[in-house]
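Note that one protein chain is taken out, while the other chains of the complex remain in position.
Note that the chains take the letters A, B and C in the order they are written out, and that residue 1 is the start of every chain.
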Amino acid sequence: MDALLVTQSINVVYGIATLAILALGLAVIFGLLGVLNLAHGELIMLGAYCAWVTQAHGWPFLAAVPLALAVCGALGALVEWALIRPLYRRPFDTLVATWGLSLLLRKSVEALFGLGYKSVSMPLQGTVRVLDSPYPAYRVALIVLSVAVLAALILWYGRSGTGTRIKAMVGNPELAQALGIPVKRLAAGTFVVGCCLAGLGGVMVAPLVPVQPYMGLDYILQSFFVLVVGGLGSVLGLLSGAAVIGGANGIVSALFNATYGYFTVLVLAILFLWLRPRGIYARS
Amino acid sequence: MSASLLEFEGLVGGYGSAPVLRGVAGAVAPGEVLCVIGRNGVGKSTLMKLLFGYLRCWHGSILLRGRRIEALEPPQRWHLGMTYSPQERPVFDDLSLRDNLTLTRGRRDLAPFAPYFERFPILAQRLAQHAGTLSGGEKKILSFVRALAEDQPLVLLDEPTEGVQWENILHMEALIERRKAAGAAFIVVEQNLAFAERVADRYLVMDQGRAVLAGPRAEIGREQLLEHLHV
Amino acid sequence: MDDSKHIPARRSVLRAAVGAAALGLTPGVLRRAQAAEREFKIGLFIALSGPASLFGPTQKACAELAAAEINKAGGIRGRPIKLIPTDAGGPPAETAKSAIRLMLEDKVDLFIGSHDSATREALVSTIKGRVPYIYTPVYEGGECSFNVYCLGETPHQQVQPSVRWMSKERKVKSYYLIGDDYVWPRKSNEQAKKYIAQYGGKVLAEEYVPFGAPNKFEEVVTRIKSARPDAVLITLVGADNVNFNRTFAGFGLDKDIARLSLLLEENTLHGIGAESSANLYSCMGYFANLRTPANEKFKKAYAAMFGDKAPQLSTIGVDCYAGLNCARALFGKAHGSSAHALMKASEGLRFETAAGSVTMRGRQVDKDMYLAECKGTEFDVIQTFRNVKSGTVCST
Partner (left out) sequence: MRLATPPLQLAGLAAVLLLLPLGLGDYWSYQLALYYLYAVAALGIGLCWGRAGFLPLGQAMFFGLSGYLSGLALIAFEGSVWLIVLLPLAALASGALAYAIGTLVFRQRGESGPYFSMITLALSLLAYQIANSWDSVTGGFNGLKGIPGLPGLDSFGAAYYVAAAALLLALALTTWVLRAPLGILWAALAQNERRLVLFGFNSNQLKAVAFGLSGLLAGIGGALYAPQQGLVTPQLCGFLLSADLVIWAAVGGRGRMLGPVLGAVVVGALSSTLRVRFQFWEVLVAALFIAVVLLFPQGIVGVFAPLERRFASRRRRADLGAPRRGGAQDAARLVIDGVSAQVGEVKILDRLSLAFERPGIFCIIGPNGAGKTSTFNLLTGELAAAAGRVELDRDAVTGIAPHRIVRLGVGRKFQIPTVFTDLSIADNLCIALWSGRASRADLLRPRLRRWSSPMLAELRQRYGFLADATRKAAELSHGERQILELAMALLTEPRLLLLDEPCAGLSPEETQQVIEVIRWASRRLGATVIVIEHDISLVKELAEEVYVLHNGALLAQGTVADIQSNPAVQAIYVGAQK
């Protein structure tokens, strides 16, 4: 029983960590730029396929990271130029266009790799003891890694000049231009970074899930819910959102069953969208 | 006039379908302050937005050091040596004062700001604070300092003294003088006549989207200005 | 209700022509409308789009192989088979719509379908027995609609022998049931609970996850771990099945807890991967590396026709092969093509599947079932259960 409790709590933490890392890319794109990118899940999917491709070529797992960054980055730049910029400040059209894009990406990957499940083998096998109950090593690593990535991001966004410029652009674009900040280019760059982060998330979860063209659909809505619940424009918002969604899902699934867990997530999302749209941790 | 840093003429522009400027001309030379004066809604801020490139001008030309710039984006104009302190939302509310000031600089040290902090110690005291917590007047001061400290050859100030206490207005005047001495040019939109009279080298008086009166301060008396301000 | 019966062919052709023109379609519609009546047309419903289209290529290939063989042997009642593959991977209404087209425009003689149950229900209520309909894949059993014939494994066929084997050979006393939340898993678990009790085992828990939702299985696996069952009976399908088994192994439970999955074929096993497939069993009517003479022969023909680029063989795919053979036998045996004649003929009908020959009883199939243990990403068939009853008997 006690061991059960421990493991279930770690499961909750793990759930939160994965949610956060998977929503990260969207947090940048939707949270900072306000772009509703429905193709986010497909970027994750591409990242996962990168992991599989590296494995298929017998390269080390970590080689997937640069590959994913390259693929998603390039795609991101193209999409920003072709879809996002022309539809700037037309949220509904962006929504609809990126949905079309996600369809396009799914089918292209299907044409390229087929529909079969690709399994990416665990870079870390076996289990490690956490609070003297065994837990899968790679999942532990993923938790640690997510925390690291998020921490790094908090530091970079808070300290670096670029981070400050992005904040400036988000907060007051007109004034930012008066200071010579090339807002358009900066926004494009930010979008690309968001895409890369999505790809990175894809690489990280690849060994844990069945990799196939439709996997993105599982992540897009969850990611949106996380952001809406947490509040846009801050890593803290992202974390609190992941905590609520992932936590609620994990706890309810642990206490009752997965169906209730899923219902809880949907209901929570609806309630927040409706009653507290600025989320738990709203940007000032 | 030949030595002028910025020249503009026949400027027509506005928002959507509505022309606010109906043909305005003017110029400013290095080490000179051009004060733009007029009632609300006569197009002063619109003129500034046109000059800095937020609004495309429908007709007319803007020359910076003899180069046409009306096609350029605001950031490009900044890189050519202009800067701008807007009338509304003059600072980044969710950035600290320090970040507001050092945003455009590679390094974050505050040495260049010493002379400004002398005049406005309150800024130095609140460096870590978010600009959003400042009062309207304090924001104006912060924005003013930021713009001047960039050491750009041409500074556009839109109502810099709005809501600023008068002793601080005097500090502003002194700092403007200091930059003038260093050869900087200013275009200042102002409603505060007293301030305008003290800093201006030339006036540009506007009414209903047109320049109705322009010339050196010496040639234009307060009565003429008041007549156009209708007070 | 189908008023095209009551008007002379010429006019209906005319209509089709006008229609085609009106919609700017290729004259293809036209040609199909006047196509020679000699061909024996089969509307083949397989997944060409959507997640299930994973099986599409195999389904198509196996059907084509069967059609080629049958045609070489003189076709059905002397008429060459013409397959009309049609997408059943979309929403049921779409598929039903295609069925109408195949009936009215192509005037098909027979439907063969390999798709999910919701689509089957849609087709049954659209076809209404006007055309015989052979449903080939593994399913929940109990389909007895007029003029419908089911070939797939039923829960009874999968569960009864495998559970008995587990209890007897593996000394499994306690089971944990996990499945997707829809009809097939629930029916299967009904059967499972019956036989588990019968063989003196007990069910520790029965759990379902939302079907078609983004599921994660850490919580479930942790619960299983603390429940310490001897075996887990898995009725998850597709991605959920892959996901669960990877998580299960990830938590290191694969060493001491056996897993019996009721819908585990080659593609899914590849998804699960070698490192997660230890101690995992599957019970189906067909496995690609089955060592029966029939299968050797079948695989040789398959390879000969499609070469080494041939799509992966698996039970859901090869059932289409059985489907065509069944059709041939059925029409060969029956006098006339009326539903009653066909249903009458179906009783005791024998025909070839990829695995071997089977018998149809009560419009379902009694067949040999195979229990396989996963070795890496391969199935190792360790036990054969002869001629297992379908457990469903429909009127004929």
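By our rule, contacts are C-beta pairs under 8 Å (C-beta built on N, C-alpha and C of every residue); 3 or more make two chains touch, one makes a residue touch a chain.
Remember, it's a predicted structure, so these values are computed and weren't measured experimentally.
Undergrad: Out of all the chains shown, which come into contact with the hidden one?
TA: Within the full complex, the chain not displayed touches A, B, C.
Undergrad: Which listed residue (A:66, A:86 or A:158) would be found touching the missing chain in the intact complex?
TA: If we include the chain that is not displayed, A:86 is the one touching it.
Undergrad: Which of B:48, B:69 or B:169 touches the chain that is not shown?
TA: For the chain that is not drawn, the touching residue is B:169.
Undergrad: Given the contact definition stated above, which residue among A:70, A:131 or A:267 touches the chain not shown here?
TA: Per the contact definition at the top, the residue touching the missing chain is A:267.
Undergrad: Which residue among C:94, C:275 or C:366 touches the omitted chain?
TA: C:94
Undergrad: Need a quick check: the contact residues on chain A for the chain that isn't drawn.
TA: Its contact residues with the unshown chain are 36, 83, 86-87, 90-93, 95-97, 99-101, 103-104, 107-108, 110-111, 221, 224-225, 228, 259, 262-263, 266-267, 269-270, 273-275, 277.
Undergrad: Determine and list the chain C residues touching the chain excluded from the picture.
TA: 1-4, 12, 15-16, 18-19, 22-23, 25, 33, 48-49, 53, 86-87, 90-94, 96-98, 100-101, 104-105, 116-118, 121-122, 124-126, 181-183, 186, 210-213
Undergrad: Could you pull out which residues of chain B are in touch with the chain that's been left out?
TA: 14-15, 17-20, 39-41, 87, 132-136, 159, 161-163, 165-166, 169, 191-196, 208-209, 222, 226, 229-231
The rule is short, and it goes like this: only the chains that are shown with their structure count from here on.
Undergrad: Among the other chains, which touch chain A and chain C together?
TA: In this structure, no chain contacts chain C and also chain A.
Undergrad: In terms of CA centroid distance, which chain is the most far removed from chain C?
TA: The most remote chain is B.
Undergrad: Chain A to chain C: how many Å between their CA centres?
TA: Roughly 37 Å separates the two chain centres.
Undergrad: Mind checking the centre-to-centre distance between chain B and chain C? Centres are C-alpha means, answer in whole Å.
TA: From the centre of chain B to the centre of chain C is 77 Å.
Undergrad: Between chain A and chain B, what distance separates the C-alpha centroids? Give it in angstrom.
TA: Centres of chain A and chain B (C-alpha means) sit 43 Å apart.
Undergrad: Give me the residues of chain B that touch two or more other chains.
TA: none
Undergrad: Which chain C residues sit where two or more other chains touch them?
TA: Where chain C is concerned, no single residue meets two or more other chains.
Undergrad: Give the list of chain C residues in touch with chain A in this complex.
TA: By the definition above, chain C touches chain A via 51, 53-54, 181, 207-210, 213-216, 218-220, 222-223, 225-226, 239, 242-243, 246-247, 250-252, 267-268, 270-276, 312.
Undergrad: Given the complex with chain C, which residues does chain A contribute to the contact?
TA: Listed in rising order, the residues are 1, 3-4, 7-8, 11, 14-15, 18, 114-119, 121-122, 125-127, 134-136, 138-139, 208-210, 212, 214-215, 217-219, 221-222, 250, 253-254, 257-259, 261-262.
Undergrad: Write out the stretch or stretches of chain A touching chain B in their complex.
TA: Result: residues 161, 164-165, 167-168, 171-172, 174-184, 283-284 of chain A touch chain B.
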